[in-house]
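Structure record follows, encoded as structure tokens.
Apart from one protein chain that is not included, each protein chain of the complex appears where it belongs.
On to chain A.
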Amino acid sequence: MTTKLTEGAIEALTKGNTVNNAVLQVVNIRKIESGSGPARFRLMMSDGLHTMSAFMLSTQLNPMAEQNLVAPNCVCLIKKNVTNVLKDGRRVVIILDMEVLRPAEEVPGKIGDPTPYVEGELLPVSKGPSRDFAKKAPSTPGGSSKVVPIASLNPYQSKWTVRARVTNKSGIRTWSNSRGDGKLFSMEIVDESGEIRVTGFNQEVDKFFSLIEPGKVYYISKGTLKIANKQYTSLKNDYEMTLNGESTIIPCEDTQDVPMVQCNFVSISDLETRDKDAIVDVIGVCRSVEDITRITTKSSREVSKRTLSLMDMSGKVITVTLWGEEAEKFDGTGQPIMAIKGARLSDFGGRSLSALFSSTVMINPDIPEAYKLRGWYDKEGHALDGQSMTELKSGGGGGVNTNWKTLMDVKMEHLGHGDKADYFSCVATIVYLKKENSLYQACPSQDCNKKVVDQHNGMFRCEKCDKEFPNFKYRLILSANIADFGDNQWVTCFQESAETILGQNAAYLGQLKDSNEAAFEEVFQQANFKTYIFRNRVKLETYNDESRIKATVMDVKPVDHKEYSKRLIMNIRKLSAQ
């Protein structure tokens, strides 16, 4: 008995119609390992007319596949199925119950001459010249394959081509870890339907990196799709693409309809409502720009930095920080329109923006929002003062992320007891200053502050520099007791903070101590009972079997009463609402 397949079933299922008891032939079966959970089997089925590969075996039927009951060429009766629609509109048919009518061994081959029926694309099966991207293949640059929208890309389809513009190309990054070395580059591509992040590793870096130019349009095929790692990208796409050995990238001449860039601009005044560390796109007029500065990072790398202020039609202004090459290249003359895609919103100084490695910075971009801004600014914007979202005042600690504690909190929360030192800020009053041993004789060399040993022959020896000097410089180590309403704390202040508190420099104080005891004491008396904002570091330290909390003053600043009042009022209101 020749088994008759249910012709037309594939078409019906793909269109979303229910088909009961379809008889289909298995063309191909593939096992998909999933990191967590059981393996899934994906099938390509034929109804004699068409084939479709978006069939998944429901896990309860896995044993059938594992025992090879379901194998290529076998004919099955689909007793129960359900169709799932993916986010991009594609359909996947899940086979819930199935019976093998004719096992594979009994079926000689493919029944009929089915052609692939897949929504909206013809699949270029050729492994030919279109793969050879290195020479600009003028023949069929994607001509034989229909282009699909980026929004429709998903891991269940492997043969597709997209036509998109590269909006952002990163540099080559290398890494070295226990598993070996590697290099990667990444880029973001956009078309009318959406955007997606593309990464190439190792060999793909060699193959594609020099070919890709930001701003140009390419046909890209056969990348691997997987769930996006949102940690590395802010793009709106659930998936991201990795280039593999089969991927192709061909330049495209026909760039009409492909947008320059897809941005979801947030107005500067709305940035206040966004969470800190959010990734946002902004566009605005660059009102002013600072000079470039060089900063040494915690990892001892030197990097360039430039800040500028950006204003948009909300009338609000925000400070934007650019780094590295972006900072160096930036030209703010003529108040250009500046757009940043993927900038990080920080709560530094209230609200401010920082360009990341992955951000795209565009000057006077060719997009409608830019023209609107230009028009608005020339007419009214330039006259506006603009209200800044970033507190640029140097005094009073504009940083909203300061860790404010009272001295009581320090003891109650056992700050400093962990592995790392704890840092906190507090408002406190000096209640005692120890003038004994507040000064020591230090090595006069630059950058060396080690205590020198008095050789009593007019020379002073520094052990660290291994040299003797005829002189020394006085340095301060001030032991103070500071207090607030709840508690007190012994702290140590070094040179800078001590000089601020005492209001005199160390050299002068040293002189005074040696010459005029009364005047020296007077300095300490005057400094007593003054209130400051202290930024402190506390750590548990062990000294000869004894562990105690040591507190050091990192910074001393006068109290900014306005800021302090605001904070207190806010805290009172918050507490009363609880």
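A few comments on the model shown:
FYI, contacts are C-beta pairs under 8 Å (C-beta built on N, C-alpha and C of every residue); 3 or more make two chains touch, one makes a residue touch a chain; residues count from 1.
FYI, contacts and distances are computed from a predicted model.
Chosen from "RAD51 paralog D", "Replication protein A3", "Translation initiation factor eIF2B subunit gamma" or "Beta-hexosaminidase", the protein name that UniProt gives for the omitted chain reads "Replication protein A3".
Residues of chain A in contact with the chain left out of this view: 561-562, 565-566, 569, 572-573, 576.
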